[in-house]
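Reading through the structure tokens given below for one structure.
What you see is the complex with one protein chain gone and the rest in place.
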Amino acid sequence: MRARLRMVWALVRRGLNEILRVPGGAIPGVIAPTIFMLGMAAVFGKAATLEGYGGVSFLAFIVPVAMLQGAGFTGAATGVNLARDIERGWFDRMLLAPAPRPVLLAGVVASASLRALLPASFLLIVALALGVNWPGMLELSLAAVLVMGLAAAMACYATLVALRFRTQQAAPLMQMGSFIAVLFTTSYAPRELLSGWLGAIADVNPVTHVLEGVRQGFVGDVTWAGTWPALVAVSGLVLVFGALAVRGMSRQGI
Amino acid sequence: MQAGEVYGFLGPNGAGKTTTVRMLVTLLRPTGGSARVAGYDVAREPSQVRRRIGVALQEAALDPLMTGSELIELQATLHGIDPRSVRARGEELIGRVGLTDAAGRRVGTYSGGMRRRLDLAMALIHDPEVLFLDEPTTGLDPTSRLTLWDEVRRLRDEGTTVFLTTQYLEEADQLADRIGIIAAGTIVAEGTPASLKAEVGRPHLDLVLAPGSDLALARELVARFGAQRPPTESCHLSIALQRGAPDIAPILRALDDAGFAVAELELKQPTLDDVFLAKTGERLEGAEEPGEDAPQQREPLPEAV
Partner (left out) sequence: MRATPPAAGGSRLGPTVVALARRALVNALRKPQFLAPLVIFPTLFLAINVGGLGATRTLEGFPQVDGFLDYQLAAAILQSLLIGGVTAGIAVALDIEGGFFDRLVASPAPRIAIVLGRVLAAGVIAAAQVVYFLVLGLAFGASVKGGAIGVLCVLTIGIVAGTGFGALGVLIALRARSASTVQGIFPLVFVVLFISSAFFPLELLSAPADVIATYNPLSFIATGMRQPIAFSNQWLPVLEGLAAAVALTAVSIGLSLLALRGRLRDA
């Protein structure tokens, strides 16, 4: 068991090289959600004057969306990196090692989870600098867990796509998956203000619960009623995509 | 293959060399038949096989962001080597392939030869019983190639079994204890280099006589020593020898006694290229078409959305 944990940690460290050793490597994953957050707030800020937004600014309403977007993009980027590793033959090297396939996956997924904290932290700092209220340590801890969980789920999804298509050209498919998952929720407006079809999708999209869980503290307080659905949803996503990804990994080679 | 031998696997592009290697190293599931590597069935006991083999594939797939030391240590960790021994073992192998000075540098700065050497060191980290080398010297300069050849000989002397695919006949001739030739997915010849060459032909003595010599008379004179190839140029003789070099002196004496002057002579041995041509109908060196052996080719992919 200890040997397997060492293997996972070694792979996590390799995964972190993308942001630690590539000059500006961290920037795209951080810039995109930041631009989205600030842009949406600048354009649609007045929407928050509508009933239902809980009296907070549009920026405060949308910070959690940007954090989850950052998590989603990080997960997608993990898949793109895996596709690159496949194209370059590095993945064959991993398959040749006696490390079990689930261990290889765990390394990839764990590095995505950790990396997702970077854009989330940056977004929080920017939001606080622009006047959003401090959500509280409990709320932020929950948000961190949910952000990391969603990044892990998205990394598993992107891994599946990478294993299926084995090329970096499948990147848009990975990114779109995370885009749709995070935005087809109560991302822009509370449930009662969504149009019928989007509301119906948001009702069945598990990421809606994850988003509402992260939103606690930015809008309203943390409650158990708002927390357990988020935890169940993110755990379910990780389990389902994780199981599929493990199966996909196990089918590589013999 | 026999334990402790170097087995050279030759074939033209598209013959199936890389496919064979990928099946033997458990990267590709065979559609039929069976194979055992280091005593284990590749399809039924792949994880056991992977513990006992080292592989350096056609592309030295290395992470350019990591240093040589980090890569070796990562490989060691993935092989479950005791963490207390990882560093020492890594340093030992890095030193063995002559990369000590470069070990702390990122692999992205390495030359092609250095990458191959690191690739080999990584393949050896867990002291494998069987080492698979897929075209290990393709693209290397002559010096690096010779260095790698020495390493392969050393590994063989230490008892490692080496399965080597190569496009270079000289490489197979120099290194392999036995050679297998594959064409269109089938082994068409197998044996030691000497036995394969002996199968396809005999040594030839090529002579160029002094200008103005009576070629017809000379041919009649040497007919008793062996079969002759038809002359391709005037004053040229080509005689098949029974034994090789020992047969040369009597021929030269006979010509000298008859007053013929020999301007040039050359002893030509059958080459693996001749073997290849005889067994497959084509020459190996100079084959140009990229086939399934080209590292970039993969099966057609559906277009991503």
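Should a chain be cited, it is by its letter among A and B, assigned in written order, with residues numbered from 1 in that chain.
Operating definition for what follows: a residue touches a chain if its C-beta (ideal position, glycine included) is under 8 Å from a C-beta of that chain, and two chains touch if they have at least 3 such contacts.
Bear in mind the structure is a predicted one, so any value in this text is a computation, not a measurement.
S.K.: Of the listed residues A:Q169, A:S235 or A:Q252, which contacts the missing chain in the full complex?
M.R.: Reading the full complex, the residue touching the unseen chain is A:Q169.
S.K.: Using the touch definition from the top, which of A:L16, A:A47 or A:L231 touches the missing chain?
M.R.: Answer from the full complex: A:A47 touches the omitted chain.
S.K.: Among A:L194, A:A230 or A:A245, exactly one should touch the missing chain; which is it?
M.R.: Once the missing chain is taken into account, the touching residue is A:L194.
S.K.: For chain A, enumerate the residues touching the unshown chain of the complex.
M.R.: 28, 31-32, 35-36, 38-47, 49-50, 169-172, 176, 179-180, 183-184, 187-189, 193-195, 197-199
We adopt the following convention: only the chains that are shown with their structure count from here on.
S.K.: Per the contact definition, I'd like the list of chain A residues that touch chain B in the complex.
M.R.: Contact set of chain A toward chain B: 3, 6-7, 10-11, 14, 17-18, 21-22, 88-100, 165-167, 169-173, 176, 253-254.
S.K.: Contact residues on chain B for chain A in the complex?
M.R.: 25-29, 42-43, 46-47, 50-51, 53, 55, 57, 59, 61-63, 65-66, 73-75, 77-80, 83, 106, 122, 295, 298, 301-302, 304-305
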